[in-house]
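Every protein chain but one is kept in place in this view of the complex.
Let's look at subunit A:
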Amino acid sequence: MEYGSIEREIHIDATPEVVYEVVSKPEHLREWWPDDAELDPVPGGTGRIRFGDPDSPDAQGSPVTVMEADPPRRFSFRWVYDDDATAAPDNSLLVTFDLVPSGTGTLLRFREDGFRERGWEAAVLEQAYLEHAEGWNHFLPRLAAYAAKLATP
């Protein structure tokens, strides 16, 4: 068992192609995770995600490097590393989305690895992100508005 990881599975009533777009394209990333995302979703592509108002001293961010981009099966990236570093197993967290066809939908398997290698500092950094990213109170109104927009013909 890998203790330094988080694993989740969730069924989604959408095709793997649609789920892949949502987890990999910056315009969708912005809707479910950070406040802003720049990312070239191809292997080796780098970018940045940001939380909070960029003009605020509380704004936070992290570089992102795409590791695998294999539509519509797998999308993985590394984040939470120093801006001047190259993402590597010992300095970052690895997020992997595996998409498995399931009926007319998709089984989305998520994992985040690297806590063991990254150690305590990453925990503290992630904690800081949580304070921005946590909670339905912040996200639900945005999500509802976005969903309504998409659903409008």
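By our rule, a residue touches a chain if its C-beta (ideal position, glycine included) is under 8 Å from a C-beta of that chain, and two chains touch if they have at least 3 such contacts; residues count from 1.
By definition in this document, contacts and distances are computed from a predicted model.
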| item | value |
| --- | --- |
| Undepicted complex member, UniProt protein name, chosen from "(4Fe-4S)-binding protein", "Metalloregulator ArsR/SmtB family transcription factor", "Tripartite tricarboxylate transporter TctB family protein" or "Integral membrane protein" | "Metalloregulator ArsR/SmtB family transcription factor" |
| Hidden partner interface residues of subunit A, rising order | 1, 3-15, 18-19, 21-23, 28, 31-33, 106, 108, 110, 112, 115-116, 119-120, 123, 126-127, 130, 133-136, 139, 143, 146-147, 150-151, 153 |
